[in-house]
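Quick one: the structure is below, questions incoming.
All protein chains of the complex are present and in place, except for one that has been dropped.
Let's look at subunit A:
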Amino acid sequence: MADMTNGDAFVEFERVQKSYDGETLVVKDLNLSLPKGEFLTMLGPSGSGKTTCLMMLAGFETATHGEIKLAGKPINNIPPHKRGIGMVFQNYALFPHMTVAENLSFPLEVRRMGKSDREAKVKRALDMVQMGAFGGRRPAQLSGGQQQRIALARALVFEPELVLMDEPLGALDKQLREHMQFEITSIAHNLGITTVYVTHDQTEALTMSDRVAVFDDGRIQQLAPPDELYESPQNSFVAQFIGENNTLEGTVKEISGDTCTVQLADGSVIDAKPVNVSAVGDKTLVSIRPERVEMNKERLSPDAHTLKAEVLEFIYMGDIFRTRLRVAGVDDFVIKTRNAPDQRRLQKGEQIEIGWLAEDCRALDA
(Lines give C-alpha, C1' and ligand atoms only; values in the text may rest on other atoms or scores of the structure.)
Protein backbone atom coordinates (compact mmCIF):
# COMPACT_ATOMS: atom_id res chain seq x y z
CA MET A 1 0.00 0.00 0.00
CA ALA A 2 2.80 2.40 0.84
CA ASP A 3 4.20 2.29 -2.68
CA MET A 4 0.89 3.50 -4.04
CA THR A 5 1.01 6.90 -2.39
CA ASN A 6 4.14 7.96 -4.22
CA GLY A 7 4.50 10.63 -6.90
CA ASP A 8 3.42 8.60 -9.93
CA ALA A 9 -0.12 8.12 -8.64
CA PHE A 10 -2.62 9.43 -11.18
CA VAL A 11 -5.67 9.71 -8.93
CA GLU A 12 -5.27 10.30 -5.22
CA PHE A 13 -7.74 10.59 -2.35
CA GLU A 14 -6.08 12.01 0.75
CA ARG A 15 -7.94 11.75 4.02
CA VAL A 16 -11.21 12.47 2.29
CA GLN A 17 -14.37 12.73 4.36
CA LYS A 18 -17.90 13.41 3.25
CA SER A 19 -21.01 14.23 5.22
CA TYR A 20 -24.38 15.27 3.81
CA ASP A 21 -26.17 16.24 7.00
CA GLY A 22 -23.32 17.34 9.24
CA GLU A 23 -24.04 14.52 11.66
CA THR A 24 -22.91 11.31 10.04
CA LEU A 25 -19.99 10.66 7.77
CA VAL A 26 -20.81 8.82 4.59
CA VAL A 27 -17.15 8.57 3.69
CA LYS A 28 -14.74 8.29 6.60
CA ASP A 29 -11.09 9.04 6.09
CA LEU A 30 -10.61 7.72 2.59
CA ASN A 31 -7.08 7.22 1.32
CA LEU A 32 -6.68 5.79 -2.10
CA SER A 33 -4.30 6.21 -4.98
CA LEU A 34 -4.19 4.56 -8.32
CA PRO A 35 -1.54 4.66 -11.02
CA LYS A 36 -2.16 5.55 -14.63
CA GLY A 37 -3.82 2.84 -16.68
CA GLU A 38 -5.23 0.92 -13.75
CA PHE A 39 -8.73 -0.53 -13.70
CA LEU A 40 -9.95 -0.08 -10.14
CA THR A 41 -13.34 -1.23 -8.93
CA MET A 42 -15.11 0.16 -5.92
CA LEU A 43 -17.23 -2.67 -4.59
CA GLY A 44 -19.61 -2.56 -1.70
CA PRO A 45 -23.19 -2.86 -0.56
CA SER A 46 -25.50 0.08 -1.17
CA GLY A 47 -24.90 2.92 1.24
CA SER A 48 -21.27 2.02 1.70
CA GLY A 49 -20.04 5.29 0.23
CA LYS A 50 -18.63 4.02 -3.05
CA THR A 51 -20.86 6.10 -5.31
CA THR A 52 -20.24 9.17 -3.17
CA CYS A 53 -16.52 8.70 -3.76
CA LEU A 54 -17.11 8.47 -7.48
CA MET A 55 -19.26 11.61 -7.44
CA MET A 56 -16.58 13.49 -5.51
CA LEU A 57 -14.04 12.45 -8.09
CA ALA A 58 -16.34 13.53 -10.91
CA GLY A 59 -16.97 16.84 -9.15
CA PHE A 60 -20.69 16.49 -8.49
CA GLU A 61 -20.14 16.30 -4.75
CA THR A 62 -17.61 18.27 -2.77
CA ALA A 63 -15.47 16.62 -0.15
CA THR A 64 -16.23 17.83 3.35
CA HIS A 65 -12.61 17.34 4.28
CA GLY A 66 -9.44 16.16 2.57
CA GLU A 67 -8.04 16.49 -0.90
CA ILE A 68 -8.56 14.77 -4.20
CA LYS A 69 -5.73 15.00 -6.70
CA LEU A 70 -5.72 14.24 -10.38
CA ALA A 71 -2.29 13.92 -12.03
CA GLY A 72 -0.75 15.53 -8.99
CA LYS A 73 -3.01 18.61 -8.97
CA PRO A 74 -5.75 19.13 -6.40
CA ILE A 75 -9.13 19.26 -8.14
CA ASN A 76 -11.40 20.06 -5.20
CA ASN A 77 -12.24 23.47 -6.60
CA ILE A 78 -12.37 22.60 -10.27
CA PRO A 79 -15.94 22.37 -11.62
CA PRO A 80 -16.92 19.05 -13.21
CA HIS A 81 -16.86 20.30 -16.79
CA LYS A 82 -13.23 21.34 -16.49
CA ARG A 83 -11.99 18.08 -15.05
CA GLY A 84 -11.98 16.24 -18.35
CA ILE A 85 -13.15 13.01 -16.82
CA GLY A 86 -15.29 10.68 -18.89
CA MET A 87 -18.26 9.19 -17.12
CA VAL A 88 -20.72 6.39 -17.80
CA PHE A 89 -23.92 6.66 -15.80
CA GLN A 90 -26.08 3.96 -14.34
CA ASN A 91 -28.95 4.56 -16.76
CA TYR A 92 -26.61 5.75 -19.49
CA ALA A 93 -28.02 9.31 -19.48
CA LEU A 94 -28.01 9.41 -23.27
CA PHE A 95 -29.70 12.65 -24.33
CA PRO A 96 -33.07 11.51 -25.68
CA HIS A 97 -33.60 14.47 -27.99
CA MET A 98 -30.32 13.94 -29.86
CA THR A 99 -29.31 11.17 -32.23
CA VAL A 100 -26.52 8.80 -31.31
CA ALA A 101 -24.05 10.77 -33.43
CA GLU A 102 -25.18 14.06 -31.86
CA ASN A 103 -24.75 12.54 -28.43
CA LEU A 104 -21.20 11.59 -29.25
CA SER A 105 -20.53 14.87 -30.94
CA PHE A 106 -21.73 16.87 -27.92
CA PRO A 107 -18.50 16.71 -25.83
CA LEU A 108 -16.51 17.63 -28.94
CA GLU A 109 -18.80 20.55 -29.78
CA VAL A 110 -18.51 22.06 -26.33
CA ARG A 111 -14.77 21.81 -26.79
CA ARG A 112 -15.19 23.85 -30.00
CA MET A 113 -13.72 21.20 -32.22
CA GLY A 114 -14.02 21.60 -36.00
CA LYS A 115 -16.76 19.75 -37.85
CA SER A 116 -14.53 17.38 -39.81
CA ASP A 117 -12.51 16.45 -36.71
CA ARG A 118 -15.72 15.82 -34.84
CA GLU A 119 -17.10 13.55 -37.50
CA ALA A 120 -13.91 11.55 -37.69
CA LYS A 121 -13.77 11.08 -33.94
CA VAL A 122 -17.43 10.17 -33.65
CA LYS A 123 -17.03 7.60 -36.37
CA ARG A 124 -13.95 6.15 -34.72
CA ALA A 125 -15.67 5.93 -31.36
CA LEU A 126 -18.74 4.29 -32.86
CA ASP A 127 -16.58 1.78 -34.69
CA MET A 128 -14.73 1.04 -31.48
CA VAL A 129 -17.98 -0.17 -29.88
CA GLN A 130 -19.17 -1.76 -33.15
CA MET A 131 -22.07 0.64 -33.50
CA GLY A 132 -20.93 2.36 -36.70
CA ALA A 133 -24.28 1.90 -38.42
CA PHE A 134 -26.36 3.43 -35.66
CA GLY A 135 -25.26 7.08 -35.76
CA GLY A 136 -28.62 8.33 -37.03
CA ARG A 137 -30.77 6.55 -34.48
CA ARG A 138 -32.28 8.02 -31.34
CA PRO A 139 -31.34 6.42 -28.03
CA ALA A 140 -34.92 5.23 -27.53
CA GLN A 141 -34.59 3.14 -30.70
CA LEU A 142 -31.68 1.15 -29.28
CA SER A 143 -31.67 -1.88 -27.03
CA GLY A 144 -30.19 -1.70 -23.55
CA GLY A 145 -26.90 -3.23 -24.64
CA GLN A 146 -26.63 -0.86 -27.57
CA GLN A 147 -27.35 2.13 -25.36
CA GLN A 148 -24.65 0.90 -23.03
CA ARG A 149 -22.14 0.82 -25.86
CA ILE A 150 -23.09 4.32 -26.96
CA ALA A 151 -22.74 5.60 -23.40
CA LEU A 152 -19.28 4.08 -23.28
CA ALA A 153 -18.34 5.55 -26.63
CA ARG A 154 -19.58 8.98 -25.53
CA ALA A 155 -17.50 8.85 -22.37
CA LEU A 156 -14.43 7.99 -24.41
CA VAL A 157 -14.90 10.07 -27.54
CA PHE A 158 -13.15 13.13 -26.15
CA GLU A 159 -10.20 11.00 -25.11
CA PRO A 160 -10.22 11.49 -21.37
CA GLU A 161 -7.40 9.94 -19.37
CA LEU A 162 -9.74 8.91 -16.61
CA VAL A 163 -13.13 7.25 -17.02
CA LEU A 164 -15.63 6.73 -14.23
CA MET A 165 -18.37 4.14 -14.48
CA ASP A 166 -21.30 4.06 -12.08
CA GLU A 167 -22.82 0.58 -12.16
CA PRO A 168 -23.05 0.75 -15.94
CA LEU A 169 -24.16 -2.84 -16.45
CA GLY A 170 -26.83 -2.96 -13.77
CA ALA A 171 -29.74 -2.77 -16.21
CA LEU A 172 -28.57 -5.51 -18.56
CA ASP A 173 -29.45 -9.17 -18.49
CA LYS A 174 -26.87 -11.68 -17.35
CA GLN A 175 -25.56 -12.83 -20.69
CA LEU A 176 -25.19 -9.33 -22.10
CA ARG A 177 -23.61 -8.19 -18.87
CA GLU A 178 -20.89 -10.82 -19.10
CA HIS A 179 -20.21 -9.89 -22.68
CA MET A 180 -20.01 -6.19 -21.88
CA GLN A 181 -17.68 -6.85 -18.94
CA PHE A 182 -15.23 -8.34 -21.34
CA GLU A 183 -15.69 -5.59 -23.86
CA ILE A 184 -15.26 -2.75 -21.39
CA THR A 185 -12.07 -4.18 -19.94
CA SER A 186 -10.53 -4.85 -23.31
CA ILE A 187 -11.32 -1.33 -24.55
CA ALA A 188 -9.98 0.20 -21.33
CA HIS A 189 -6.75 -1.77 -21.57
CA ASN A 190 -6.31 -1.17 -25.29
CA LEU A 191 -6.67 2.59 -24.83
CA GLY A 192 -4.56 2.54 -21.69
CA ILE A 193 -7.02 4.74 -19.81
CA THR A 194 -7.42 4.78 -16.07
CA THR A 195 -10.81 3.49 -14.99
CA VAL A 196 -12.71 3.75 -11.75
CA TYR A 197 -15.65 1.40 -11.79
CA VAL A 198 -18.40 1.24 -9.19
CA THR A 199 -20.49 -1.87 -8.72
CA HIS A 200 -22.19 -3.96 -6.09
CA ASP A 201 -21.78 -7.11 -8.17
CA GLN A 202 -18.76 -8.98 -6.90
CA THR A 203 -18.44 -11.18 -9.98
CA GLU A 204 -18.13 -8.05 -12.09
CA ALA A 205 -15.52 -6.68 -9.72
CA LEU A 206 -13.47 -9.86 -9.69
CA THR A 207 -13.51 -10.45 -13.43
CA MET A 208 -12.85 -6.92 -14.64
CA SER A 209 -10.49 -5.22 -12.25
CA ASP A 210 -6.80 -4.85 -11.71
CA ARG A 211 -7.58 -4.03 -8.11
CA VAL A 212 -10.77 -3.97 -6.09
CA ALA A 213 -11.53 -1.63 -3.21
CA VAL A 214 -14.16 -3.18 -0.96
CA PHE A 215 -16.22 -0.47 0.71
CA ASP A 216 -18.28 -0.77 3.81
CA ASP A 217 -19.48 1.79 6.29
CA GLY A 218 -17.63 4.62 4.55
CA ARG A 219 -14.25 2.94 4.65
CA ILE A 220 -12.17 0.82 2.34
CA GLN A 221 -12.15 -2.57 4.04
CA GLN A 222 -9.60 -4.02 1.69
CA LEU A 223 -7.83 -2.89 -1.44
CA ALA A 224 -6.27 -5.76 -3.35
CA PRO A 225 -6.15 -7.59 -6.67
CA PRO A 226 -9.13 -9.93 -7.16
CA ASP A 227 -7.33 -13.19 -6.38
CA GLU A 228 -5.85 -11.84 -3.17
CA LEU A 229 -9.22 -10.45 -2.18
CA TYR A 230 -10.90 -13.79 -2.66
CA GLU A 231 -8.26 -15.94 -1.15
CA SER A 232 -6.91 -13.71 1.58
CA PRO A 233 -9.72 -11.54 2.90
CA GLN A 234 -8.40 -9.26 5.60
CA ASN A 235 -11.53 -9.21 7.70
CA SER A 236 -14.77 -11.05 8.08
CA PHE A 237 -16.78 -8.43 6.15
CA VAL A 238 -14.64 -8.91 3.06
CA ALA A 239 -14.66 -12.67 3.50
CA GLN A 240 -18.43 -12.74 3.60
CA PHE A 241 -19.01 -10.12 0.93
CA ILE A 242 -16.76 -11.68 -1.67
CA GLY A 243 -17.85 -15.08 -2.82
CA GLU A 244 -19.55 -17.74 -0.77
CA ASN A 245 -18.13 -18.39 2.60
CA ASN A 246 -18.63 -20.55 5.69
CA THR A 247 -18.12 -18.92 9.04
CA LEU A 248 -17.71 -20.56 12.37
CA GLU A 249 -17.59 -18.72 15.64
CA GLY A 250 -14.93 -19.58 18.19
CA THR A 251 -12.11 -18.61 20.53
CA VAL A 252 -8.40 -18.69 19.78
CA LYS A 253 -6.86 -21.49 21.79
CA GLU A 254 -3.30 -21.41 20.67
CA ILE A 255 -1.18 -19.41 18.23
CA SER A 256 2.11 -20.54 16.80
CA GLY A 257 3.54 -18.58 13.87
CA ASP A 258 1.14 -18.73 10.97
CA THR A 259 -1.14 -21.40 12.32
CA CYS A 260 -3.46 -21.42 15.27
CA THR A 261 -6.14 -23.60 16.73
CA VAL A 262 -9.60 -22.35 17.42
CA GLN A 263 -12.09 -23.88 19.80
CA LEU A 264 -15.66 -23.72 18.55
CA ALA A 265 -18.76 -23.26 20.62
CA ASP A 266 -19.45 -26.98 20.87
CA GLY A 267 -15.93 -27.68 22.08
CA SER A 268 -14.45 -29.08 18.89
CA VAL A 269 -11.12 -27.72 17.73
CA ILE A 270 -10.05 -26.68 14.23
CA ASP A 271 -6.91 -25.44 12.49
CA ALA A 272 -6.76 -21.95 11.09
CA LYS A 273 -4.46 -19.21 9.91
CA PRO A 274 -4.41 -16.20 12.24
CA VAL A 275 -5.15 -13.09 10.18
CA ASN A 276 -6.36 -10.50 12.59
CA VAL A 277 -6.30 -12.25 15.87
CA SER A 278 -3.31 -11.58 18.03
CA ALA A 279 -3.71 -13.31 21.37
CA VAL A 280 -4.99 -16.51 22.85
CA GLY A 281 -8.53 -16.04 24.09
CA ASP A 282 -9.57 -13.63 21.32
CA LYS A 283 -13.03 -14.10 19.93
CA THR A 284 -12.84 -14.94 16.26
CA LEU A 285 -14.87 -15.77 13.18
CA VAL A 286 -13.14 -18.35 11.10
CA SER A 287 -13.85 -18.30 7.42
CA ILE A 288 -13.48 -21.12 4.94
CA ARG A 289 -14.47 -21.25 1.28
CA PRO A 290 -16.89 -24.07 0.38
CA GLU A 291 -14.59 -25.41 -2.31
CA ARG A 292 -11.63 -25.68 0.08
CA VAL A 293 -13.36 -28.05 2.45
CA GLU A 294 -11.89 -31.52 2.12
CA MET A 295 -13.76 -34.77 2.69
CA ASN A 296 -10.86 -37.00 1.77
CA LYS A 297 -8.72 -37.41 4.85
CA GLU A 298 -5.77 -38.58 2.81
CA ARG A 299 -5.28 -35.12 1.36
CA LEU A 300 -4.96 -33.52 4.80
CA SER A 301 -1.90 -33.53 6.96
CA PRO A 302 -1.88 -36.42 9.42
CA ASP A 303 -2.26 -34.21 12.49
CA ALA A 304 -5.04 -32.04 11.05
CA HIS A 305 -8.18 -31.60 13.11
CA THR A 306 -11.42 -32.79 11.55
CA LEU A 307 -15.07 -32.17 12.28
CA LYS A 308 -18.03 -34.46 12.14
CA ALA A 309 -20.78 -33.35 9.80
CA GLU A 310 -24.26 -34.47 8.84
CA VAL A 311 -25.56 -34.03 5.29
CA LEU A 312 -28.74 -31.94 5.34
CA GLU A 313 -29.21 -31.30 1.67
CA PHE A 314 -27.58 -32.25 -1.62
CA ILE A 315 -28.08 -29.97 -4.62
CA TYR A 316 -27.09 -30.97 -8.10
CA MET A 317 -25.98 -27.87 -10.02
CA GLY A 318 -24.49 -29.36 -13.13
CA ASP A 319 -20.84 -28.50 -13.00
CA ILE A 320 -20.70 -28.70 -9.22
CA PHE A 321 -22.48 -30.32 -6.32
CA ARG A 322 -23.54 -28.13 -3.47
CA THR A 323 -23.99 -29.88 -0.16
CA ARG A 324 -25.37 -28.32 2.98
CA LEU A 325 -24.08 -29.74 6.20
CA ARG A 326 -24.65 -29.43 9.90
CA VAL A 327 -21.23 -28.76 11.42
CA ALA A 328 -20.56 -27.91 15.06
CA GLY A 329 -24.16 -26.88 15.54
CA VAL A 330 -24.25 -24.67 12.44
CA ASP A 331 -26.91 -25.56 9.86
CA ASP A 332 -25.74 -23.58 6.87
CA PHE A 333 -22.27 -24.94 6.32
CA VAL A 334 -21.87 -25.45 2.59
CA ILE A 335 -19.35 -27.41 0.62
CA LYS A 336 -18.90 -27.46 -3.11
CA THR A 337 -17.45 -30.38 -4.99
CA ARG A 338 -16.62 -30.67 -8.62
CA ASN A 339 -18.80 -32.98 -10.72
CA ALA A 340 -15.89 -35.32 -11.47
CA PRO A 341 -16.29 -39.00 -12.45
CA ASP A 342 -14.90 -40.20 -9.13
CA GLN A 343 -16.93 -37.77 -7.02
CA ARG A 344 -19.44 -39.42 -4.75
CA ARG A 345 -22.94 -37.94 -4.45
CA LEU A 346 -23.70 -37.63 -0.78
CA GLN A 347 -27.02 -38.78 0.61
CA LYS A 348 -29.17 -36.82 2.98
CA GLY A 349 -28.57 -37.89 6.57
CA GLU A 350 -25.15 -39.32 5.82
CA GLN A 351 -22.47 -38.76 8.47
CA ILE A 352 -19.13 -37.58 7.12
CA GLU A 353 -15.90 -36.13 8.39
CA ILE A 354 -14.51 -32.89 7.02
CA GLY A 355 -11.29 -30.97 7.35
CA TRP A 356 -9.08 -28.42 5.60
CA LEU A 357 -5.58 -27.06 5.25
CA ALA A 358 -4.81 -24.59 7.97
CA GLU A 359 -3.92 -21.82 5.45
CA ASP A 360 -7.36 -22.07 3.80
CA CYS A 361 -9.15 -21.34 7.02
CA ARG A 362 -8.72 -17.76 8.12
CA ALA A 363 -9.26 -16.65 11.68
CA LEU A 364 -10.70 -13.13 11.35
CA ASP A 365 -12.16 -10.51 13.64
CA ALA A 366 -15.32 -11.42 15.42
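Criterion: a contact is a pair of C-beta atoms (placed from the backbone, for glycine too) under 8 Å apart; a residue touches a chain by one contact, two chains touch by 3 or more; residues count from 1.
Here, contacts and distances are computed from a predicted model.
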item	value
Protein that the absent chain corresponds to, by UniProt name, given "ABC transmembrane type-1 domain-containing protein", "4Fe-4S dicluster domain-containing protein", "Branched-chain amino acid transport system permease protein" or "MFS transporter"	"ABC transmembrane type-1 domain-containing protein"
Contacting the left-out chain in the complete assembly, out of A:A93, A:L191 or A:I320	A:A93
Of A:G84, A:G170 or A:G243, the residue in touch with the unshown chain	A:G84
Missing-chain contacts mapped onto subunit A	58-60, 79-87, 89-91, 93, 95-97, 106-107, 110-111, 154-155, 158, 164
